[in-house]
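Of the protein chains in this complex, all but one are displayed in their positions.
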Amino acid sequence: MNDKVLLAHGSGGRLSHNLIEKYLLPYLGNPMLNKLDDCAVIELNGRIAFTTDSYVINPVFFPGGDIGRLAVCGTINDLAAGGAEAKYLSLALIIEEGFPIADLERIIASVSSTAKEAGVLVITGDTKVVDHGSADGIFINTSGVGVIPEGVDISGSRAKEGDKVIITGTIGDHGIAVMSQREGIKFSVPVVSDCAPLNGLVSDILKVSTAIHCLRDPTRGGLATTLNELAVQSDAGILIEEDKIPVKDAVRGMCEILGLDPMYVANEGKLVVIAPPEDADRVVEALRGNKYGKDAVVIGEITSGHKGRVALKTRLGASRIVDMLTGDLLPRIC
Amino acid sequence: MNQGRFNQMKYIDEYRDTELGKSLIKRIARLSKKPVKLMEFCGGHTVSILKHGIRQLLPAHIEMLSGPGCPVCVTSVAEIDKAVCLARKHGAIVACFGDMLRVPGSNSSLQRAKAEGADVRVVYSTQDALEIARQNPLKPVAFIGVGFETTAPTVAASVLHAFTEGLTNYYILSLHKLCPPVMKTLLVSHEIELDGIICPGHVCAITGSKPFEFIGREHDIAAVISGFEPLDILLAVEMLIKQIENGEHTLENAYTRVVRDEGNRQAINIMNEVFETSASYWRGIGIVPESGLRLRDKYRGFDAEAAFEIEQPSLKENPGCICGEILRGVKKPYDCFLFKDVCDPEHPVGPCMVSAEGACSAYYLYGGENE
Partner (left out) sequence: MCLAIPALVKSINGETAEVEVGGVVRKVSRTLTPEVNPGDYVLLHTGYAISVIDEVDALKTLEMLKEIADIESGQV
């Protein structure tokens, strides 16, 4: 087998089958996937949650993860944010001709280990290869299905006045980890992406509170953008306190140097949890008992004022608006 | 951000202390009797003031005006067009600071040119630009030099490095501007009557305090050199108010840990070795003599304008956009009809909205709850 992915690997013929047998099935294989039927057949009872996402991240490998891990976590976390127990994933690959096979194998191994950790199965997939220059190395799409347990009703529109706003850990880790790898900005930084499957974390919370109102993962656009989305969806005001927001030292250092605000930097292993005030302490305790929630903290609350907007109480006691991200996050000198 | 559970960042966190800040605010409120107009000249001060909510915490009769100290905001449409021309027409690798990417020229921007296939790269430092030049010996690499006296020495240093190394593909498009001349122009115009000026602490780190002494001496306006953390700014306001209430008008330094009277001699020498002053066009203000920097003859080989034929575009600004008046402190962002209506960070009309430290951008993003 050549050490690069060729166009023929995506054409459905012998080379395609070799690719699947040699590099995909050994890592992902399970009774459903191994059938290699045109479609997977599942039996599920209850309310089904269904989501899809595509991953085009560059660089493909970054401190703390890679596009494979990201593709699994992102979709699982979207299901988890709806309160669903993630069950099955599809995995579609679009690979640029010339992509190293060793890298592909590494990514698939990562998909496999992340899926195992999360307890989900990849049960159907697709592989295409496109001309050199038509894709940035590799693009991945994953779709996921899960089941929402009875009694769980989580939606971005359910935040109520008095609810507490909780973040499950430090913000900005993923965006800074990726930025530190990218061309043009070189730092030697011990910041690692927080990319993680959070379905276990969510089930821990749901065990102690059946009244969680909102869950959302603050990915692109960061915490600020996600809070703005929730404020609009719930037609509620959100007030957070600058002093309470957890940020790792190295992330803060990088943000200070580059002139970035950690509230706008992407996260891939965190959740915003909006819970009724009487449940907030229990929820934070449950989060801190899970390895992905050990820095969980209440950062604010839902208010009656400034509906649809997010305000921040600064260290000096003034309050100012926090808008969502506009344009791209760019380093600045001024 | 959360201080209690994570380590302090030295020389930053101490100057963000809540209790000390509240005391300063209390003191300012106690000392300040007359209504006053203070200008924070520098965009970085505007951002810090709004980000920490300082305007809201000061008594209402202290009016804070933003000045033209935002090097991106005062970059003219014509200057942006030159940068875009380098990228599009001459196929140069254009390296620029992130701030410059989205500033609108007459019909394009560096970001637009990049999307259309031009090789535009955001860099953090001229050192990155030099590295790009070393790695691409057959392509011209043009660095868009923007910034005041804080940044100009770093660009000058890069030219000296290129000179010593014998790099022949490294160029600078110098759009650098100087602070004291434009401050003089503003004060001489008497368009607004100021009582005090918060002077740019990092410009002064390079220039020293002397170039700003004219403010008190020639214009009877109180001036204080200020750092950028909230306590630095509040201390500067306190010192200005004290002066004003006592009828004094001198230049004081509230940023002694960084600013020395004589400035940074090495940086000044390097800047003067590579650059000489020239007239420069400031968006919203017009041509100000001796307020720009251009490369000296000895370093003409690194001058992008000398090496490449760049169209000299018109200096026409976008009608309806009052960035000029905002930059001179005459109007505030919410006085502009376009503000938040047509002009927002996603669709900026003028540079005050595009630049991260432009007054309009800062007011849009951080303006208090009720603005």
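All chains are identified by letter, namely A and B, in their written order; residue positions are counted from 1 within each chain.
Keep in mind that, in the parts below, a residue touches a chain if its C-beta (ideal position, glycine included) is under 8 Å from a C-beta of that chain, and two chains touch if they have at least 3 such contacts.
Here the structure is a predicted model, which is why all the values come from computation and not from measurement.
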* To do: Just list which of the chains on display the missing one touches.
  => A, B
* To do: Pick out which of A:H213, A:R252 or A:R309 touches the chain that's been left out of the picture.
  => A:R252
* Among B:S32, B:S76 or B:T150, choose the residue that contacts the chain missing from this document, as touch is defined above. => B:T150
* Asked: On subunit B, what residues meet the omitted chain?
  -> 7, 9-12, 14, 17, 19-20, 23-24, 26-27, 30, 42-45, 69-71, 97, 124-128, 147-148, 150-151, 153-154, 157, 160-161, 200, 202-203, 205-206, 228, 231, 235, 238, 254, 256-259, 264, 266-267, 270, 357
* subunit A residues that touch the omitted chain in the full complex -> 187-190, 248-250, 252-254, 256-257, 259, 332-334
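The definition used in the following text is that only the chains that are shown with their structure count from here on.
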* Touching residues (chain side subunit A, partner subunit B) in the complex -> 183-185, 242-249, 252-253, 256, 258-259, 262, 297, 305-306, 309, 311, 314-321, 323, 326-327, 330-334
* Touching residues (chain side subunit B, partner subunit A) in the complex -> 1-7, 9, 12, 16, 18, 21-22, 25, 43-44, 50-54, 56-57, 70-72, 97-99, 101-102, 121-124, 128, 147, 151, 230, 344-346, 355-357, 364-369
